[in-house]
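Structure in structure tokens, see below.
Of the protein chains in this complex, all but one are displayed in their positions.
Chains here go by letter, A and B, matching the order in which they are written, and residues are numbered from 1 within each.
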Amino acid sequence: MVDRPDYRTWRDVPPMPVCWYPSALGNPTGGWRTYRPVIHMDKCIHCAQCWQGCPDAAIHWVDDSPEVDYEQCKGCGICAHECPVDTIEMVLEVKE
Amino acid sequence: MADTKATPKAQKATTAPKDPTAPKAPKAPKRLPLPEQELMYSGHVGCLGCGACHAMRYTLKATGPRTILSIPACCWAVMPGVFPNTCFSIPHVNTAFEVTGASISGIRAALDAKGVKDVAVVGWAGDGGTADIGIQALSGMVERGTRAIYVMYDNEAYMNTGIQRSSSTPVGAWTTTTPVGATRDYKKAPKKNIVEIMVAHGIPYTATASVAWPKDLIEKVQKAMSVQGPSFLHIFAPCPTGWRHPPELTLEVARIATYSRVFPIFEVERGVYKVKQHKKEATVKEYLQMQGRFRHLTEEEIAAIQASVDQAWKVLLAKEKFTTEMARA
Partner (left out) sequence: MRKVITGNYTASYAAKLCRAEVVAAYPITPQTSIVEKLAEFVSSGEMKSQYIKVESEHSAMAACISAAQVGARTFTATSSHGLVLMHEMLHWAAGARLPIVMANVNRAIAPPWSVWADHTDSMSQRDTGWMQFYCESNQEVLDTIIMAYRVCEQPDVLLPAMVNMDAFILSHTSEVVNVPDIKEVDAFLPPFSPEWRLDIEHPKSFGSLAGPASFYMEWRYKIQHAMDVAAKRFKEESRAFERHFGRPWGGLIDCYRTADADAVMVAMGTMASTAKQAVDDMRDKGHRVGLVRIRAFRPFPTADLREALKGAKVVGVMDRSHTFGHEGPVFTEVKASLYNGAARPPMAGFTVGIGGRDVLDTTIAGLYGRLYDALDRGLGREVSWIDLKGDEEGVA
């Protein structure tokens, strides 16, 4: 999924603690969610307030539209609150 | 026996960061209100709705990739994650708690020694690490004129260690070290005015900014980047966990803070104040009632806070008036 160094022993690690991009993407914080944002695109006005307001940069802007990265979205609900046309619904996560 | 280096595969990752959210064309599409490139990305371990995350995300959009970031002990020391996780695609160094001012002086000196001039040096510290334990190093850095941007992101307490009071905690707030209890020991000492302290140093540029106003924040960071000397930005960053408000209201709380004049947006450039006036207004009570950390306050106590906010606003406007007049003369 994400290319990360495979450290096993003291010989493998760099001399000091140092790491680099894109390692945090290998930490799927989507697992924290209780509610997930569902963007109903029919009412979306493409204002990008949801993209702007996400503290996790978990809403990507693709083809002039928002796309939620559910691997990383923590479900804080800011996008839903900020949406000026109320088209983002916070839905309770249910185990399948 | 020599240490083996990191595997060649890992080394390759550093040379050309493949940011999936970076646009192919350098220009941002018309619809986006802010620069598109992300330099802080997901996978960090910040709380749901963390205002400090907005602050970082917007600031890095302003500085761009030619930035070196120095972060002391604070929420942001831990938020990039446990080794080997990091959520930055710019060079970044962790430092001890009190040293941010000294650290950015060191980074700038090394860049100058190497003849590298086009890199922004940003110190990124919390309110505790700036107004309390870090104030000496900050003062030193400003006094000797280091060309760097010092950002204090203000969540109004030592949040990383579990919500203890700092000198930036506002009057009336509950924290774990200013608990309410029978003696009503909530924070009584006034919030330390760090921007005024910077003005007193004769700093070329200092400003308040808020996660509520990202465009303004970005403009201010970019202004700071053009300063041939020190600049200081005080960024208001609500903390749902410590302020006891629902995470989805972070930006709302920040907006009401400015509308109620609890956190005015202004800048001071070479001693001249410029205050941003917002059309919308709110009462201090509305602001306080959004947050659980103030719920113990009586009507009288709220009125007293309203009075002091009103007074501070008057003084700020007066400063704007006379400094502007003196500059024109």
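Just so it is clear, contacts are C-beta pairs under 8 Å (C-beta built on N, C-alpha and C of every residue); 3 or more make two chains touch, one makes a residue touch a chain.
None of the values given here were measured: they were computed from a predicted structure.
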Contact set of the excluded chain (shown chains only): A, B
Residue in contact with the excluded chain [from B:77, B:253 or B:305]: B:77
Among B:106, B:229, B:246 or B:292, residue touching the chain not depicted: B:106
Omitted-chain contact residue, chosen from B:139, B:193 or B:241: B:139
Missing-partner contacts on chain A, residue numbers: 7, 9-10, 13-21
Sites on chain B contacted by the missing partner chain, in the whole complex: 2-3, 5, 14-15, 17, 65-66, 68, 70, 77-78, 80-86, 88-96, 98-99, 101-107, 109-114, 116, 119, 136-137, 139-140, 143-144
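Keep in mind that, in the parts below, only the chains that are shown with their structure count from here on.
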Residues of chain B that touch chain A when the two form their complex: 1, 3-7, 9-10, 13-14, 17-21, 29, 31-34, 36, 38, 40-46, 48-51, 53-54, 57, 80-81, 83-89, 214, 240, 246-252
Residues on chain A engaged by chain B in the complex (per definition of touch): 3-7, 10-15, 17, 19-29, 32, 46-49, 51-53, 55-58, 60-61, 64, 69, 71-72, 74-78, 80-82, 90
